[in-house]
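Contents: one structure, followed by commentary.
Of the protein chains in this complex, all but one are displayed in their positions.
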Amino acid sequence: MLDRRVADFAQAIAGIGDGATILLGGFGGAGTPLGLVAAVHAAGLKDLTVIANNGGSAEPDLSLWLAAGQVRKLVCSYPKSKLNTTASFSELYLAGKIELELVPQGTLVERIRCGGAGLGGFYTPVGAGTALAEGKETRMIDGREHVLEKPIRADVALLRARQADRLGNLTYNMAARNFAPVMATAAELVVAEVEEFVEPGAIDPEAVVTPGIFVDRVVLKGAPR
Amino acid sequence: MLDRRVADFAQAIAGIGDGATILLGGFGGAGTPLGLVAAVHAAGLKDLTVIANNGGSAEPDLSLWLAAGQVRKLVCSYPKSKLNTTASFSELYLAGKIELELVPQGTLVERIRCGGAGLGGFYTPVGAGTALAEGKETRMIDGREHVLEKPIRADVALLRARQADRLGNLTYNMAARNFAPVMATAAELVVAEVEEFVEPGAIDPEAVVTPGIFVDRVVLKGAPR
Amino acid sequence: MSTPLTREQLARRIARAIPDGAFVNLGIGLPDQIPDHIPAGREIFLHSENGILNMGPRPPAGEENWDLINAGKQPVTLRTGGSFFDSSLSFAMMRGGHLDISVLGAFQVSERGDLANWSTGIGEGVPAVGGAMDLAVGAREIWVMMEHTSRHGHARIVRDCTYPLTARGVVKRIFSNLAVIAVTADGLEVEEILPGLSLDALRAQTEAPLRPGAMRPLEG
Partner (left out) sequence: MSTPLTREQLARRIARAIPDGAFVNLGIGLPDQIPDHIPAGREIFLHSENGILNMGPRPPAGEENWDLINAGKQPVTLRTGGSFFDSSLSFAMMRGGHLDISVLGAFQVSERGDLANWSTGIGEGVPAVGGAMDLAVGAREIWVMMEHTSRHGHARIVRDCTYPLTARGVVKRIFSNLAVIAVTADGLEVEEILPGLSLDALRAQTEAPLRPGAMRPLEG
């Protein structure tokens, strides 16, 4: 019987190795899977490429990995934070200790969707004529300059959700949804930290946001580390 | 006060003119807005370009428009139907009386999404090396041939939904959802025929499928023709 | 020699090959019968490209809901834990490689796994493709379910498809009423063959070259 539920965070992140590319859900604090982040931190994984909207804050979020030197490269729309405290992204970046690929937020989520949907790339007007299009192929479409953007896929997606059933069907909580449903489509291993396990059928089939086909493991927020 | 509700089908289709390009929701009979279809038929609109997954059946669906000679061109994945009866698409097509653009179903919905999302086109592996890619630009991406597909936008989208509030927020009914949420993003005028009007807030904000920003008019299924 | 598998036996053979927990899309036509033969205790999740996951069987007469139909436009049901979604996400599931297996009917399959299953060519009337090309490109494994030869006795497993292609190099395994054949980098390999049918007799009904593989007995 298919059962995506795992009992603790060690099982939730099992198999993720050094050098992994990780899609990390969340916008600001909303939707960041803090338990999974802590588990990856505790596991001491190194040389990670992280794709996330933000670059970490004062919370025990991506900042944990940054401070521990676990991240080689960040693909991100907004790496700055007023809340940065210790060993922040800014420090690492200015010291040349981390690579940054800056992507407009809408292009970032669209590139992840593109990867998850099995497409090869897309043309967007966003960024045309700006520094963020430098080195990218462009093309005039209907008289407007467009930039060719490539799909993003990753080894792992770490997400936060509200409810999950054993099949991996997910709902989210308000604006914590943000990148998660798209990230869930674009990684080999998709893990969600959830507030609650429910029985199959408890989530209205019309209100499932991420169907379980996309999800590999679900772990309770309060599960043992 | 914003109120998308209209009292009858005449108001629902007001302003649609001859020569319009129409996105028509539905997969088979599930999701076809029969009241809106009847209203466009009764209005005698001509020279229409219709984008729909199917080519009409024995139901009073797109077949009505085809039989009345209202359609100039069909953009479609599956124009055939075993249920075709009178003056079907097949007859018109074989007599050279209608133009057909045949598009794989997933590419069709993706082209509509592309239009609705303000993108300029995308590369897909679907159709590469087949007759449906003839005349289209191709490109090798990661060793695999991809076809460049262009966005579709339309003047009008005619959809069926389950619930609507005055703001135009929509839910759908089971597999009748299919193309509708995507078509709702890609037309200048979006009209939905619905089973029920509800008060704002009656639809769970987490379960709104099409936010009202995309919708212009909603009309009750049983409203006067 | 055993008689060739009936359609029901062939459906049963394929049903046995689908692993527990698999997400599967079944093409319209022959593959329709597969769900009836899934072995007891095995949980298979059926996808329908019009936006359903965990689709159940046809409802009893009188309980049809015409907003709950499959890709063949037949009434179906939703199993507990199923979900509805739009066509965009549904095709993202395919193209994105999220389905484990897609079982499709075919007119022809080539020795390189090219698939022709959407059109018998010009002059047939109205062309229609539906989701055939999307499915053929999308799932992790594409299986073909077909009779080994055409109604007129022509080979359907060929060197090169003469019918219009659906997709190039996508088929992984062919289940026919005479054999189970894997498409490998080195060509076609016979994994199972009808008991009593010789490899030469099978070759006589197959245009493409066949190599002997496991050659286990094909059972319905």
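By written order: A, B and C. Residues from 1 in each chain.
Methods note: a residue touches a chain if its C-beta (ideal position, glycine included) is under 8 Å from a C-beta of that chain, and two chains touch if they have at least 3 such contacts.
All values derive from a computational prediction rather than experimental measurement.
Enquirer: For the chain that was dropped from the view, give me its touching partners among the shown chains.
Expert: A, B
Enquirer: Quick one: say which of A:T21, A:T49, A:Q70 or A:N178 touches the chain that got left out.
Expert: Hidden-chain contact among the options goes to A:N178.
Enquirer: Which of these touches the unseen chain: A:T21, A:T107 or A:Q163?
Expert: Result: among the candidates, A:T107 touches the missing chain.
Enquirer: Considering the complete complex, identify which of B:D8, B:E101, B:D155 or B:E206 is in touch with the unshown chain.
Expert: B:E206
Enquirer: In the complete complex, the non-displayed chain touches which residues of subunit A?
Expert: Residues of subunit A in contact with the hidden chain: 27-31, 53, 55, 77-80, 89-90, 93-94, 100, 102-107, 109-110, 113, 124-132, 145, 172-182, 209.
Enquirer: If you put the missing chain back, which residues of subunit B would it touch?
Expert: 1-2, 113, 115-119, 165-167, 169, 185-186, 200-201, 203, 205-206, 208, 211-214
Here is the rule we go by: only the chains that are shown with their structure count from here on.
Enquirer: For subunit A and subunit B, let me know how many angstrom lie between their CA-based centres, rounded off.
Expert: 33
Enquirer: With chain centres defined as C-alpha means, what is the inter-centre distance between subunit B and subunit C in Å?
Expert: One centre to the other, that is 29 Å.
Enquirer: With chain centres defined as C-alpha means, what is the inter-centre distance between subunit A and subunit C in Å?
Expert: Going by mean C-alpha positions, subunit A sits 35 Å from subunit C.
Enquirer: Which residues of subunit A are in contact with two or more other chains?
Expert: 117-119, 205-206
Enquirer: At least two other chains touched by the same residue of subunit C: list those residues.
Expert: In subunit C, the residues touching two or more other chains are 78, 84-85, 91, 94-95, 137-138.
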